[in-house]
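Got a structure for you, questions after.
Some chains omitted; the rest stay in position.
Chains here go by letter, A and B, matching the order in which they are written, and residues are numbered from 1 within each.
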Amino acid sequence: MPLVKLWMRRGKSPEYLRTAADCVHEALTSQANVPADDRFQILQQLDEDALIAHPSYAGVSRSADLIIIEITLNHGRTLEIKKALYADIVARLGRALAVRPDDVLISLVEVTKENWSFGNGLATYG
Amino acid sequence: MPLVKLWMRRGKSPEYLRTAADCVHEALTSQANVPADDRFQILQQLDEDALIAHPSYAGVSRSADLIIIEITLNHGRTLEIKKALYADIVARLGRALAVRPDDVLISLVEVTKENWSFGNGLATYG
């Protein structure tokens, strides 16, 4: 059910992109009760000028390697689950790709379970 | 009021893209009380690596022709309306473009009516 979008600046290898996407999905399955086969991700690389991010908002030090992750998912995750999810995404990206913790920005957009159709024109959770 | 985004893999003709967008809009006007002239759509084609979709989640069989449709619209559609919308999008895409029902993924993001300005800096429904 999550629909995940990743944006980063152009210049990474296909392997880097795939591994970054793997990390986000593995954190969702580990921390937020997402089934392993419930994976839908859009990865977009942006020109330098097309991604504007303040270098230090919220007390971090952002580099050109910033990854912005938007996750549309169902309501119902507690604050504790969200915190665990954020931490695990950052930990996995750090281990797999040496992404700095400062370079991970996550935005959750919550919707109701009626709002998904994963095929055949049916409300998957309706 | 809906803002509609379509993502699919690169390689379709402009006519295919336009017809897919037509189908989504016609389903919105037919099933979800959207005026015919209330049409705003962004169509993005993605490289093979940039769209990751599980081949069988939710009991369907996805192909490389998967279309992901995200619709931002006002709150207030009932579950029955949402179900009719999903079914009609799939039916129209099937009739017009032979898109397989398995290859249509729909995600609704609901907002309040104050959240739109369609021009002139005014809250269109505020």
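Worth a mention:
Just so it is clear, contacts are C-beta pairs under 8 Å (C-beta built on N, C-alpha and C of every residue); 3 or more make two chains touch, one makes a residue touch a chain.
Being a predicted model, the structure only gives us computed values, none of them experimental.
The complex in this file is a homo-oligomer whose displayed part has 2 chains and whose full count of copies is 3.
Just so we're on the same page, only the chains that are shown with their structure count from here on.
The distance from the centre of subunit A to the centre of subunit B, each centre being the mean of the chain's C-alpha atoms, comes to 22 Å.
Note for the complex: subunit A touches subunit B at residues 3, 14, 17-18, 21, 35, 37-45, 72, 109, 111-112, 114-124, 126. By the touch criterion given at the top, residues 7, 46, 49-54, 56-60, 62, 68, 70, 79, 82-83, 86-91, 101-110 of subunit B touch subunit A in their complex.
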